[in-house]
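Every protein chain but one is kept in place in this view of the complex.
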Amino acid sequence: MDYSQFLVMKQEIGLLAVFLIVFLYDTFMPKRSLGALGTVSSVLFALFVAYGFCPSVFDSPVETAFSGMYATSAVIANIKTILNIGALIVMIQAMRWADQDLVRIRRGEFYELLLTTLFGMYLMISARHFLLFIIGLETASLPLAAMVAFDKHRYESREAAVKYVLTAVFSSAIFLMGLSFVYGLTGSLYFGKIATALMMGDGINALLVVALAFVISGIGFKLSLVPFHLWTADVYQGAPTPVTSYLSVISKGAAAFAFLVVLWQVFGCVYTFAWEWMLYALIILTITIGNLFAIRQRNMKRFLAFSSISQAGYIMLGVIAFNGMGMAALMYYILVYIFSNLAAFGVIGAIENNSGKVNMEDYNGLYKTNPRLAFTMMLAMFSLAGIPPFAGFFSKFFIFTSAINQGSVAIYVLVLIALINTIVSLYYYLLVVKAMFISDEESTVATFRSACSERFALWICVGGILLLGVVSCIYNHLLEISF
Amino acid sequence: MFSNILIYFVVIPLIMLGGLALCRNIKQIRAVAVVGALALTALSVWLLLDYMQLRAAGNTAPMLYTDSWSWFGPLNINLAVGVDGISVAMLILSSIILLTGSFASWKINPLPKEFFLWLVLLSTGVFGFFISIDLFTMFMFYEVALIPMYLLIGVWGSGNKNYSAMKLTLMLMGGSAFLMLGLIGIYYHSAPEGQPLTWNLLEIVNNASIDKGWQYFLFPMTFVGFGVLGAMFPFHTWSPDGHASAPTAVSMLHAGVLMKLGGYGCFRVAIYLMPEAAQDLAWIFLILTGISVVYGAFSACVQTDLKYINAYSSVSHCGLVLFAILMLNTTAMTGAIMQMLSHGLMTALFFALIGMIYGRTHTRDIRLMGGLMKIMPFLAVCYVIAGMASLGLPGLSGFVAEMTIFVGSFEHADMFHRVFTIVACCSIVITAVYILRVVGKLLFGPVQDEHHLSLTDAEWWERTSTVTLIISVAAIGCFPNFFADLIKFTFSPSIFAVIGMN
Amino acid sequence: MAIPLCMFLILGLLGMKMSHKLAGILGTAGMGVTLVLAYFTAFTYFFSGSPDFVSSEGQRLQYIVFNVDWLQFYDNLVIRLGFLLDPISALLLVVITTISFMVHLYSNGYMRDHHGVYEHGFQRFYAFLSLFSFSMLGLVVATNIFQMYIFWELVGASSYLLIGFYYVKPSAVSASKKAFIVTRFADLGFLIGILILSFYTGTFNFTDFTSAPVADGVYGVSLDTAQGIKNLIAGSEAPIFMGASVLTWALVLIFMGGMGKSAMLPLHIWLPDAMEGPTPVSALIHAATMVVAGVYLVARLFPLYLMEHSAMVIITVVGAVTAFYAAMVACTQIDIKRVLAFSTISQIAFMMVSLGVADPNFHEGLGYMASMFHLFTHAMFKALLFLGAGALIHAIGSNDYTEMHGLRKYMPITHVTFLIGCLAIAGIIPFSGFFSKDEILSACFGNSWIAYLWMSMVAALTAFYMFRLYFLIFWWKEHPVRQGHHTPHDQPWTMTLPLVILAAIATVAGLIPFGNFVSWNGEPYDLFGHFDWSIAAVSLLVAVVAILVAAKMYMKENPLPAKMKNAMPTLWDWCHHRFYWDELYMFITHKIIFNGICRPIAWFDRHIIDGTMDGFAYVTNKASYAIRGLQSGSIQMYVWIYLIGALALGAITAVCIL
Partner (left out) sequence: METTMIYYLIPTLIMFCCGVYGFLTRKNMIAMLISLELMLNAVDINFVVFNRYLFPGQMEGMFFTLFAIAIAAAETALAIAIIINVFRAAKNIDVTDLKKMKF
């Protein structure tokens, strides 16, 4: 075996290195210096993120390893970097939370689990063989269950963890079932070989369609597409806030990209036959149902859960576009979504840490007591709703543009439905803004100064929201490297 | 990039935003707002003069000061700017209203800083919209202009402000949903097969490659999209509630400028780019806009809230704008643009005055007020002038605009257009009815409320604001040919050549 | 012309800062200068004999002094502001400036109370008067129909402002509103008429409608041009619209504008109410100048009207009916200004009829000349009557003549001048009204004997109600000593001087050889050559009889009027209530338009349109509640939905594809 092919996996190795250092630090350093664990891991991770911008990674050539099971390219390296950025922000945001009495003793585990799941996502993204894919998928999702259960003293956390783990395993069982059909039909688990076999084969049959439906539902579960989304709200609500934010952006982002890779590379040739219409249905359902549920939510985390469901629907528009523009738009959307959603969660986390309030009523009049937090939240909401000049507008616009590129009437209808749904989503985002700025009620959240780490993370997010759209080179770069 | 004059229409508001963010007290805020608005006004006037000079020198390009800076290169999205007579007129309108709006909200309370921040952000959008000739940036600025409304109404508004603000925002966003789809659709048909797609208006016009089938789909999308903001029946209901709840300066900007975005967009995008569909489908929208003209006027007759009256009157007048645009000939379109100018100024004047009156009497119900002419003669006289402008008295702007529209509309000799033109003409009578009803009840007659006797007349900033507007209204009314020439040149025959009209 | 405008601006903007006296003097002086200029212009026009004004054949020409582009619609359709000098505009310049000056002068006295204290808003009053004079002058010198429309509107607006001068009085406010809206409605017709005309002809210029160019800027009235217009329209794509030619439509609609301004039936209802304004205003606007704008308009387009016989018939009929109606109503009113108002309506209807019956083939368009002549004389004697009435009202403090009676001893000057006015309007030789009215009757006679009889009857009624008024004010009985009132007496010189001047004019104006100056095509017309003594004698007789009847009934206090009233209660009631036109309009506007259209629309807007929008939101919310059961919280439910979803996705797709 040629060991040099490990060198292709630069980012994985880097991540492992960070993981190991954090792990060793956590295990072997004296108790009193563990207070700096969060800082240490964040700094280390930040260095690793910076590494992602080294030319060798940033413009990484198309390379494969392990006889084609693993592949990397500039796109893959960049989506990993995007996820890294999100993970970094989550880590910084989590510092304050990890410092709490009940969490403190286990905080090392939080960082380690987080890095592990990230590693799983890397594999998922880079996989060109379903074995590696499934390993990555499980590596990404199982530690998350543990993270969801992190606040084990809290009932909600427990309930969320049970719901997550049981449904997750169920969904991987379904996914594997579908996979077994695919294997039976094509005789291989290599993406490329499956695609070739499908192309050579006599087109389409019922078994393939069912298999495809199972595969899509398996990944759709991770992405929380309707009707595979039902775990989402409960888990988001129950999990500790940093975990929720991690789940909602990074996990979702990775799944979305992996979904794209699987659908395009493996099932690309049966696009118009099979999964185009499936996705139409899923997208409409996802956006609409997500929005309808989000309208009524009073708990901020649950609210954002549903909002993230509908956002997933928009992300899927990039998949359905089935072209380079779609891929770029999808990555860009994920990037923007990371910043916007993490800003929202950052504010929620900050308020929760200081006052324990997570309901929308508690945000009434927030602007009077905590203007900056309220302002940040507003930016996040506007960005999520797709209001210019914030980044969310650009990402939405590009994703719609890329979808319409296909040009059929059906896609116009689909986009129109999606656009009409943006009105509904704007409504509930504005509800938050209304609570903070317009409501006359006295704020129940006293004025406070949030922790340094929280503020730092929020500044990053605000910077991202304001600049990502206007600074066009980011999107241009993504579009350039997309295929 | 900064050598182009147009870019300063966006840069100055951005500087203002920065300046406002640094302000510590109300005086500085006012200073920044007024200085910025003055700078913008000066800039637009200078632009006007320079524009006229260039035209006089024989420059016949459809747009002047065009420039384009690549933004999202791969999608061919550029920050493309350029103006023609219409845009110049709109820029002047916007800057004047921003200036007077700043004066009108001299004593805004609470949170003056935030108020002006949002107001300036809104005007950034407006200015950006008018200078853009790239569909993407146009749309972006359009939305930038919409969203601050929510907070401006929600925080500083009055009455049922939550409901109104939400309704306004959602309905307008609903319009922009259609719009976005239409614009993206246009993009994908912007160039013939094999050539790079473009967002640039001028290039799309030159390519003329949107085939008719697609036009039938995209034209309604864009027209309705902009039409919602232009308060087209039946998508106008955001307007009365929104205006009624909005604070003074916001009503001014909204009715004065934002609603013009709708008409401008309908012309600049829907009709300019898709003339064939416009020709074929105009009848549908003519019916709708014709209805909104009389419908708004009739509705205004029975309202009792001053702002509702004005809002419905805006529906009527803006309906006339769209109506005229759909007539698809130079005269009517010139009239439409003049009506935009005229309506912008006089509605701003109206709303400013209503705000000032409301600030004193704390009611807008005309049944509870009366005889204000005796109490606050200055404001009352201004109100009468605004009313006269609105009902189309010669010498003020409304007359010129309406007459141009009617003459233009009358150029269509078929029964359908005739009937609708005459229906639209009827609105001038109905307008007279409701304007005089208000004037009679509000300003004349005996004083209704004893407490009002102690109220004071206008302060200096209020006078500045109203007088500026009145002068502008009268300027258009007295020297219409200047503006008509400015606008008319824009309607290059090429648009109408497609339709087969002159 | 620019002087009144400047005065308006100065008085309007700075009036507050000025003393009352200065404002009055300034306004009057400005008008005086205008008066001199107008006289000079008219004099030059009529008597200089310059080739610009008179052609070699003696035809008076239309001379365009200046004409600037104001608003260009398209290449050839331009609104211009200009100054057109021709016989009728010169005539009206004289009329307007004269009356206006008199009224300015008169108002100096009228607009203060008995102690010489100026009324509130005195400067405003002068500003509005100046604005009115400006607009009226602009109207008469208009070179094109659109300019006329512009000033037409301005005149309407200044009339609105002046009627509503006492803005604290609700009745004044509603009267002003009514005046504006009714005339606005009429103007709608005018506007559409203009649009039709301009669309087919591609021009607004009067000269393009009615005259042929003689030299640069000089035109002569020519029937050929009008015929050309008619042919042009007849040759266009759709010359017939709903059974009538487009030209007829246009002319009738334009006439509708004239009906509004000149208070023809059924658009007359605003004029009696307009008497809520200060009396000098009534004299200026609602008797002498503005209300004849309709007549002027028809006269301006006279050659075009000649082309369409049906339009002429309509004018005649409307005029005739109005004349009779107004005369009937005038017999029963008790408010002196109302009587005068209805008399005005009636007299203007005379002019309209006269235009309607004018025919170039009969006495070379006598009707046209008669109409203009009557316009001139009527302006003088009606202004005189109004100013006299104003003096009475000022002295008594009431409009109601039941408060007056027997004033002849107290106010001799007023008495005499008023009597002259009454004689003039009644058509007694040698007062001016006799001549002009006689011409009208001649013209009617030339048209048909029905018209002649009808108008003679109206003339009789005119004499009757005027003298009823006169006797009731100055005779009837000695009024009991007025409690708390000082004795009424004549007014200061500023008020009496105009009375005297106007009385003088009213007496002698009839002797002017009017036909030399004004005729339909500008060619001099020998008035006395065509004078028909038999008709004159008959009309004189009729007038005298009517006066005698009036004297019998009203000179001394007696029960005759009451008996008459009881004899025909229904007729009297209908006349007294002006045939319930106001009530009808109230019904239409309030019940039908307001409650029948506006309210339903407003309701529709609130509940249906808005309701739909709110309905969307409601449905969305409801849907949101309806589907919340999906998220039941139970893991097994979740998984069940998951499974069903996956299977359904596969199954449906499979079924669809295969």
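Letters A, B and C name the chains as they come in the text, with residue numbers starting at 1 for each one.
What we mean here is this: contacts are C-beta pairs under 8 Å (C-beta built on N, C-alpha and C of every residue); 3 or more make two chains touch, one makes a residue touch a chain.
For clarity, every value in this text was computed on a predicted model and none was experimentally measured.
The hidden chain, counted over the whole complex, makes contact with A, C.
When you scan C:23, C:267, C:353 or C:635 for touch with the missing chain, the hit is C:635. Check A:14, A:38, A:220 or A:238 against the missing chain and you find that the one touching it is A:238. Of A:16, A:29, A:43 or A:166, it is A:166 that touches the chain left out of the display. In the full complex, chain C contacts the hidden chain through residues 628, 631-636, 639-640, 643. Interface residues of chain A with the unshown chain, by the touch rule above, are 130-131, 134-135, 138, 142, 145-146, 149, 152, 155-156, 158-163, 165-166, 168-170, 172-174, 176-177, 179-181, 183-184, 187-189, 233-234, 237-238, 296, 302.
Please note the rule applied: only the chains that are shown with their structure count from here on.
Annotation: B-C is the more contact-rich of the chain pairs A-B and B-C, by number of C-beta pairs in contact. Chain A and chain C, compared by their mean Cα positions, are separated by 77 Å.
Each chain gets one centre point, the mean of its Cα atoms, and the points for chain A and chain B are 42 Å apart. Among the residues of chain B, those in touch with two or more other chains are 170.
Counting partner chains per residue, chain C has residues 617 touching two or more of them. Within the complex formed with chain C, the chain B residues making contact are 167, 170-171, 233-234, 236-238, 240, 295, 298-299, 301-303, 330-331, 334, 371, 373-374, 388, 391-395, 399-400, 403-404, 406-408, 410-411, 413, 421-422, 425-426, 428-429, 432-433, 436-437, 440, 443-446, 480-481, 484-485, 488. Looking at the complex, you find that chain C touches chain A at residues 617, 620-621, 623-625, 627-628, 630-631, 633, 635, 637-639, 641-647, 649-654, 656-658. Those residues of chain C lying in contact with chain B across their complex are 69-74, 77, 79, 146, 149-151, 153-154, 157, 160, 164, 167-170, 172-174, 176-177, 180-181, 184-185, 188, 191-192, 195-196, 198-199, 237-238, 594, 597-599, 601-602, 605, 609-610, 612-613, 617.
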